[in-house]
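Here the complex is missing a single protein chain, while all its other protein chains stay put.
Should a chain be cited, it is by its letter among A, B and C, assigned in written order, with residues numbered from 1 in that chain.
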Amino acid sequence: LKPCSLKELEVSVSELGLGYQSDETLLFRYCSGKCNAGRRNYDLTLEHMKRSGQVKKGKARHKPCCRPTTYDDAFSFLDNNYEYRTIKEVSAKECGCI
Amino acid sequence: LKPCSLKELEVSVSELGLGYQSDETLLFRYCSGKCNAGRRNYDLTLEHMKRSGQVKKGKARHKPCCRPTTYDDAFSFLDNNYEYRTIKEVSAKECGCI
Amino acid sequence: LYFPQMEYSESVFVEQPAGPLLQIHALKEEENETARFSLFKSYPWFQIDESTGMLSLNRSLDRKDFALLTNGEPLKLKKLFLQVAALSSEDHKHYVRVSLTLINATAPPCSEVKPRQLCFREEDFAPHIKENKQPGLFRNLRPLPLQQRCPHINITYRVEQDLSPLGDVYPFELDQDTSELAVSVPLDREQREEYSLLVRCTVTTESMVTQVDQPLLISVHDEDDSAPCLRNGSDTTEAVVEFDRKEGAVLGRLLVYDADSTPIYPRDQSRNKYAGILLTKDTWIKETFKIEHTFKETNFNHVRGTVHEYKLVLNRSLPTTESRSLQLHVLVNDTEFQGPGGSLVLHFNVTILPVSIVFANTSFLFRIQNNAAQFAQIGRVCVENCLKFHGVSITYKLEPADKNLTAVAKACHSAVGIAPGQEGIVGILYVSDPKTLRRHKCLELQYTVTAVNKLNTKRARTLLTITPESTGRAPLLTSGGRALEEDCPLSCAENRLRSDCEVCGGMGATDGRCQWRQGSGNALTTNYSTCSPTLQTCPDGQCDVVENMNPAICPQDCTKLDVIGGHERGFLSGIKAGYGTCYCFPGIKCYCEKDDISEPMCDDVCK
Partner (left out) sequence: MIVMNIFGLFLLLDGIVHSLASSSVLSSTGTHGWRTPVDCVKANEQCAVDSLCSSRYRTLRQCLAGRDRNTMLANKECQAALEVLQESPLYDCRCKRGMKRELQCLQIYWSIHLGLTEGEQFYETSPYEPVSFRLTDIFRLASISSGMDPTTAKGNHCTDTGKPCNACLDAAKACNLNNDCKKLRSTYISTCMKPVSPAEPCSRRKCHKALRQFFDRVSTEYSYRLLFCSCQEHACAERRRQTIVPSCSYEEKVKPNCLDLRNLCRTDHLCRSRLADFHMNCQTSLYSVTSCPNDNYQACLASYSGLIGFDLTPNYIDSSSTNITVSPWCSCKGSGNREEECEKFLRDFRDNSCLRNAIQAFGNGTDTNLAPKTPSSSVTQSVKTTVTEDIPKPS
C-alpha cells in the first residue's frame, strides 16, 4: 500500500452522492495510503497503555490516519433545474498523517 | 460514547513503555471519543464513492478520526541512572476530529 | 430652430470627387426664425453652405489624407464626426452631429451600385417633427453623392401613406424636383405621434426600370400643451385608518391624467413636471400625513400619455387612541403647462378610528402534557383583531389569578412563560420549567393575562387556564432498567433514525416524545425526513421566537451553521430542502444524508 497521498478522480456532481443532480463535473481529490512513518511517541505510549489495560481499547486511536489537512475552495455549479448550488469542503487539497 | 475529547492519566515515565526507567510521573493526555459531528461533504462523498465502487474500499478513510491536533511541549526528567532525558510529542494538548 | 433628426450620416470614398454630400435641414419654432449654418470645426475637405445647409466635399480625400485621419492605423474605414451648428435669429446656436464613414477604397462604378443604394442612404435616422410648430422641409430622400456620380440614372420618388386607422390624410408633401419632403401643417402629437409612410423610388436606366420601396417612420415630438385631467375619474376618495396604523401605510390613492408624455429621463430635468402639495398649515396634519407621487407612461388611443398617482400615506405610526375625521386637499400642478387649468385639487376624506385593546374571549383554555419538554409551545393568546394590526405593539404578561398561592402552587405557575411573537402582536405560551410541572404533579394553573399597548399603556385582561394532563404512558426502560430517555440527545433533531426519534424526548417536545417526519423522493426535497419536537411548528420555514430561544429546539428552522450533504438553506436560516434525512448536532452543524443506510460501512481503514 502506497504512503498517504492525494488521489484524484473526475466525477459528475450527481456521482458525488450528496443528492444534487447536475451533469457538471469536478476533480474529486481524496487522501489514501498508509501512515507508517507518521507515528509519534504519543502513539507508541498510547498503544502500550491500551495493551497494558491502562486505557480502554477501542476508544482512543493509537495510529495516525491519512486524512485531508486542507480542503479545496467551495465548489459552485448549476444543477439540472438551473439552480446554482455551492458545496463546501468536498475535495481534499492536501493530505497528511494526523 | 462521548464526543472526541482530551483525557488524562497520571503515569510514571517507566509506564510509558518507551523503555525509559524513571519514577518521575507526568500527566499523559490522549484523545478519545466519537467524531459524530466531524464529518464533512468530503466524508459523505468518499463513503458514497466506496459504496459505488468508484474508490477501492480499505484504502481511503471516509470518517474523521479523533486525534491530537497539538502536542504538549517536550518533557524532560531524571532517569533512575541519574541521567537527564527528554521526550517530545508524548502527550496531547488539544484534540479534534480530522 | 430644431434639427428634424438625431444625427445625419453619409459615407465618403477615397478619391471621391468634390460635390454635395448631405442636405441638413433646420425647422422653425417661431415664424420669423432663419437659420445660418456653420461647421463647428472646419476641415480642409468639408464645408457647409451658410443659408441652404448643404454639406459638401470641397476637395477629394486622397490615401495620404486617410492615413492622417486614421493615425496611420491600417483601417479599412474610419468614422469621423462633424458638428453642424445652426444659428437662429435670436443668436441661439443648435448643434447636430454628422457621422461620416470614410472608406479607404475608391467608389464602385455606377453599374455596380444596387438600385436600393441609388434610392436610399445606407444609414439614416428617422425624422421627427415638433408638434405645434411651423411647416417646412425636413428631409432630402436622395443620396446626393450618387446623384452627382451617376447623373445618367433617373431616380423619381413617390410617397404613399399606409392605411391609417384614424383615416386622416397625412400632412406631408414631396417636391419631385428636389426629392425633398415637407410637413405642410403644424402637427398635434396628442392626435397622432407617428406617421408611417411608404417611399416608392423608381430607378430608370437605359435598359431597366426598377422600383424600390422603403418605409419611413416620422415621429412627432411632444411639448407640454395638455393640462391635467381626471378623465371621468374622481377627485375625491375615502381614507380610513383603523388596524393598519403603521408609518408608511397607504390610506388612499387618486389618479390624474395628462395627455402629454412624461419622460422619466433625465431624472432631474424631467419635462412636464408635476407637483402634489398638501394644502394645510396644521402641523399635526403635516407631521401625520404625506403625499407620495409617482407617474408612469400610459396609452390614450395609440398615443403615449401619462398617469400620475397620488397616494395619501401615514408619515408616522398613530396611537390606538387617536380618533378624528378631516378632509385633506392636495394641489396637483403641471408646473410646465403654460395654458389655463394647469392645476386641480384632490380631496381625501380621512377617518381615523380608535382601536380598542380587548380580549374577545372571556377566558383562554389550554391543555399541556405533564411530560412536555422545556420550550414546548402550549398555545397563543391574542387581543381582538390582533392579526390585522400593523404598527401596534402589544406586550402580554402572565400572573397567577390567585394572589395568595402556596409555595408549590407558585412554583407550578412559574413553570409557564409567555413570549412576544409575530412583530409583538401575539403572545406565545411555552413550558419554561418542565421539571417543576412533573415534580409537583401540578394541577390546573389559573392566570390573569394582561395585554398592554406599548404606546399608550391601554390594557386588557382576561382569565387563562392551563390544565396539565398525564399521557398515561410509562417511560421506556433500557435493558438495565434505566429510563431510555436518559440516553437521548438534548435535541430531537439529533436523532437520525425513526427508531431513536420516537422513543426519545427533546427540547420543545409537547408530549415528551419527538415526532418523526418520513420524507419522500430521491433527490433534494422540502419534504426531507427528520426528527422534530412538534411537526406542527417544526420544520415550517419559520424560526419563531420560542424556537429561537435555544439552538436545540428546532435547528431545522433556525440553524445558521454549516449543513453538510445535499441541502438548500432557508432564506435567512434553517434547512429549506434536504437529501434523505436531515439531522443536527445543535451549535455544531447539520447533516442531510441518504436515509436507507442498511449498515454503516466501516472497512479496515475507518476503525
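A few comments on the model shown:
One rule holds in what follows: a residue touches a chain if its C-beta (ideal position, glycine included) is under 8 Å from a C-beta of that chain, and two chains touch if they have at least 3 such contacts.
Nothing here was measured: the structure is a model prediction, and the numbers come from that model.
Note on the chain not shown: across the whole complex it touches A, C. Among the residues C:V14, C:M54 or C:I103, only C:I103 touches the chain that is left out of the figure. Shown as candidates are C:F37, C:F120 or C:Y310; the residue that touches the absent chain is C:F120. Note that of C:T34, C:N58 or C:Q83, the residue touching the chain absent from this view is C:Q83.
Although one chain is not drawn, its touching partners on subunit A can still be listed: residues 10, 23-27, 73-78, 82, 84, 86.
Touching the omitted chain from subunit C are residues 2-3, 6-7, 11, 38, 40-44, 68-69, 71-73, 75-81, 83, 92-97, 99, 101, 103, 115-116, 119-120, 122-126, 128, 204-217, 219, 221-222, 261-267, 270-272, 296-297, 571-572.
One rule holds for everything that comes next: only the chains that are shown with their structure count from here on.
A separation of 47 Å divides the Cα centre of subunit A from that of subunit C. Taking the mean of the C-alpha atoms as each chain's centre, subunit B and subunit C sit 58 Å apart.
Averaging C-alpha coordinates per chain places the centre of subunit A 17 Å away from that of subunit B. Across the assembly, subunit A contributes residues 17-18, 65, 88 that each touch 2 or more other chains. Within subunit C, the positions touching two or more other chains are listed as 565, 594, 605.
Contacts from subunit A toward subunit C in the complex involve residues 17-21, 65, 83, 85, 88. Residues 1, 7, 9, 11, 15-18, 28, 30-33, 40-42, 44-49, 51-52, 54-55, 59-61, 64-69, 71, 87-92, 98 of subunit A are the ones that touch subunit B when the two sit in their complex.
Subunit C meets subunit B in the complex at residues 564-565, 585, 588-589, 591, 593-594, 601-606.
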